[in-house]
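Omission of a single protein chain aside, the complex is shown with its protein chains in their original locations.
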Amino acid sequence: MKPIHSQSPEQTLEIAGQLAAQYPKALVLLHGGLGAGKTLFARGFARGLNIDCHVSSPSYTLMNEYRSGGISLYHLDLYRINCFEEVIDIGLFEILQTGNPCLVEWAERVAELQKLPHLEVCIEQPDPESELDRLISWTWKEP
Amino acid sequence: MRYLFIDASENLTGSQYGDDNRFFWRNFDTDRNIGARISEICDCMLAEAGCSLADIDLLAVCTGPGSLTGLRVAAGFFRTLALIGGKPITGIDVFRWSLKTLQMQNVSGEVTLVLPTLIDKAFVVSANAGDPDLNYNQPTLCERDSVSGPQLLSIKCDLPGMSRVDPSSEALHSLLLNRVATSNFDDILGVLPMYVIPSQAERKLEEQK
Partner (left out) sequence: MITIGIESSCDDTSIALVENGTRVISSLVSSQIEIHRRFGGVVPEVASRKHLEAILPLLRECLDAADVKLEEIGQIAVTSGPGLLGPLLVGLSTAKALAWYTGKPLIPVNHIEAHLTASFLAAGRAPEYPYLGLIVSGGHANLVLAEGPRQYRVLGQTVDDAPGELFDKVARHLKLGYPGGPIVQKTGETGNNKRYQLPRPMAGKGYTFSFSGLKTAVMRIVAHEGDNLDLPDLCASLQYAVSETFVEKVGLALKETGARRLILAGGVAANSVLRDSMQKLAKRYQAELLLPTLHLCTDNAAMIAAHGYFTAHLAPADSMLVNAVANWEMGAPYNF
């Protein structure tokens, strides 16, 4: 698909919210470099699911759970993950079995995740000089 | 001799109480909240058994493989009880339990036990169902589709081309009544969830050799 050009954090939040409405139970693999705005995207996604919780970076907790009105949204950051067994350790696969939506930042740390049906989202900063501009694209993948 | 056993290897937690006269198994609907309910589960079981922790002679946990979250909560809780209460504790893994079940069902000969795990993988174990010591080889992790061997048996599920074995209460009861366990510190420390995938540390140690 042609990437969507987001010119502001508010726009990114809007795009993420719309995607949440379209894919409310998906495993979402978020790709983007340091500072691309993956956590911001997660915030928008949560809003799109009407989850009224403070969304924070799971860099340290590895996994956050946002619970609101009967739904749970899981938000993971695999940046600190070194291998497959650590992902098993944090119970990611049990979570996926529950059918709840799951956002994963730095999913590329665990190649096996690509084998699962998922929404692949890419956030790029096309111009290093322009702080706000982002290009967001996504595809549904079912291997 | 009274025992209290807990199996937190799956989303549904199970527990068994047993003594010389009877035994019973109960399921508890714990969906990712066993951490919250572990003591409540023990309270329920003891209440139904009509006894207190002081009367329990053996603590036992299922050591997996399975959901590490659950396995750790159960092991963490029971190991601590064993230490502070001076109680013997033992671990029963799913493979040994399944083998005992097969034995009690009069299955004999070489068997291949298959326990599905994440995505498209499975743990595979080879053993002789007639072995009274219930020995089995080191479990291997492989693709579900490529498992082969004599008498294929899938544990707790149905897989194409395989018979099914569900670890039974009777087998568990028999295993625990005859179990020799101690409350020695090192023995308590040895009761741990089964990590079929070796830790990074273990791998590094292997590399150094």
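Order as written gives the chain letters A and B; numbering starts at 1 within each chain.
The definition used in the following text is that contacts are C-beta pairs under 8 Å (C-beta built on N, C-alpha and C of every residue); 3 or more make two chains touch, one makes a residue touch a chain.
Just so it is clear, the model here is predicted, and its values are computed rather than measured.
Checked against the full complex, the one of B:A49, B:C62, B:I155 or B:I188 touching the unshown chain is B:I188.
The missing chain lies against chain B, touching residues 33, 35-40, 42, 53, 68-69, 72-81, 83-85, 185, 188-189, 192-193, 195, 199-201, 204-205. With the whole complex as reference, residues 34-35, 39-40, 54, 56-66, 80-81, 85-86, 89-91, 128, 131 of chain A touch the missing chain.
By definition in this document, only the chains that are shown with their structure count from here on.
Chain B makes touch with chain A in their complex at residues 11, 31-32, 67-69, 118-120, 195, 197-200.
Put simply, chain A touches chain B in their complex at residues 82-85, 88-89, 91, 93-95, 97-98, 112, 115-116.
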